[in-house]
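The other protein chains are all here in position, but one chain of the complex has been omitted.
Take a look at chain A:
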Amino acid sequence: MTSLEMIPVLEKMFRFQWEEAQQSYVLLYPEGMVKLNGPAGEILSLVDGKRNLTQIIDLLMEKYPQAEGLNDDVLAFIDDAIKQHWIRG
């Protein structure tokens, strides 16, 4: 299981940005694009290679005080993103 101390970094294969035409965050890579859903985009927008997961979750809680189960959702997403080689710890 991923630790809350972990500092996620975007793999250098990918570029992350807001795409106006898609109205979503996307990951760009050689000749391709992954369109991210709302929560995935929000999480990745806080991945800067400096914040650890606890800090990322705190920021999300500030932004979405009503959200429940943020911890588990973020950890599950991070696990998945590592498997997809989008980020590393």
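The rule we apply is simple: a contact is a pair of C-beta atoms (placed from the backbone, for glycine too) under 8 Å apart; a residue touches a chain by one contact, two chains touch by 3 or more; residues count from 1.
What we mean here is this: contacts and distances are computed from a predicted model.
Look at the chain that isn't drawn here: its UniProt entry, checked against "3-oxoacyl-[acyl-carrier-protein] reductase", "PqqA peptide cyclase", "Pyruvate dehydrogenase E1 component beta subunit" or "2-oxoglutarate ferredoxin oxidoreductase subunit gamma", names it "PqqA peptide cyclase".
Shown as candidates are A:S3, A:Q17 or A:N37; the residue that touches the absent chain is A:Q17. Taking the whole complex into account, chain A touches the unshown chain at residues 12-13, 15, 17, 19, 21-22, 26, 28-33, 85.
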